[in-house]
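With one protein chain withheld, the remaining protein chains of the complex are depicted in position.
Entry: subunit A
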């Protein structure tokens, strides 16, 4: 299956390689680097590249390329999914996934990679099992290790892999038992010039942070589970119970995890929390243009819209811009032509506005298309679909846990065409 893994930074330097079968020379990456040169953006590099003797499957994540080398037929998604798990594992262990972090913890990354695959086939990918074998670093531990000469490799019997519930380790103990759930909903939408919704849908995710002792068995139920059109679960969720009773019954992993993701069946009746009035125009004669954008609240269910941000990829022919914002501030990178207007909280009484002039390079033709606006926003304490958690019950343990549910609505891929 997976033969080797190379981690490559944006400038094309290989800074980690790992082989699970016989060694594949790193020159194989040249095919990839060639494709990377050709691509305008890193995202445009084809995920699957065919070379004379190998197949290269890569992902681009956190500004790094994870490149795996394959020799025989294997479902590409199998490899892609695994590579993302590697990235998530690094993120989980070290707090972020970046070149510096990997280089700082090179040894531990190797140890983890070694445990994740055997002969190229996934062996232990559950974070709980891995953490039992290789403890994540903490400042205290690294000091202790230096003083005592011990290592991060756990020396207890690793039993997680033997368990029927590999996602939870045994003997978890907390003094404060708590279970928190975040219901995060994202609005994906495309609006056209006039503000009409071309396409809108709500995608949600229930993120959990469960710190409970022992082997708790939780049941989470919703007031209105009918809203959920399509769901996918963490393996801990008992699917059949969901099918029959529409409740989430599970023995949770320890710590942070994604319990479920869902899609809301709203048939385009999605409440759009903001409206955008915009006009971007370029004059036919002369090399000039105007930009005028106003953002205002629309269907906000009485909540405040926060963290509003407008991102615009201006045309390549723009030479410079001169804008004024009535609220918040804007930044503009002339290299990437990226305009970011950070508005912050939306005040219905005084709508934020950004206007000014754009100047084009001399002699450049009027841009064909007006750039589309990408909107970011956040609404606390609201799930835009109206989904509500009914109750959380715990079985199997005697103590009383602290329970909490938080709702957040965000903009997902929210785009306004102009």
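Note that a contact is a pair of C-beta atoms (placed from the backbone, for glycine too) under 8 Å apart; a residue touches a chain by one contact, two chains touch by 3 or more; residues count from 1.
The working rule: contacts and distances are computed from a predicted model.
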Complex member absent from the view - protein name from UniProt, among "60S ribosomal protein L4B", "Steroid receptor RNA activator 1", "AP-3 complex subunit beta" or "TFIIH subunit TTDA/Tfb5": "AP-3 complex subunit beta"
Of A:95, A:195, A:348 or A:396, the residue in touch with the unshown chain: A:396
Per the touch definition above, residue among A:100, A:119 or A:322 touching the missing chain: A:119
Hidden-chain contact residue, picked from the options A:95, A:195, A:348 or A:365: A:365
Residues belonging to subunit A that touch the chain removed from view: 1, 14-23, 40-41, 43-44, 46-48, 50, 55, 58-61, 70-78, 80-82, 84, 106-107, 110-111, 113-115, 118-119, 121-123, 125, 145-146, 149-151, 153-155, 157-159, 161-164, 166, 170-171, 188, 190, 192, 198-199, 201, 203, 215, 217, 229-235, 238-241, 243-244, 249, 258, 261, 263, 313, 315-316, 365, 367-369, 371-372, 374, 395-396, 413, 415, 417
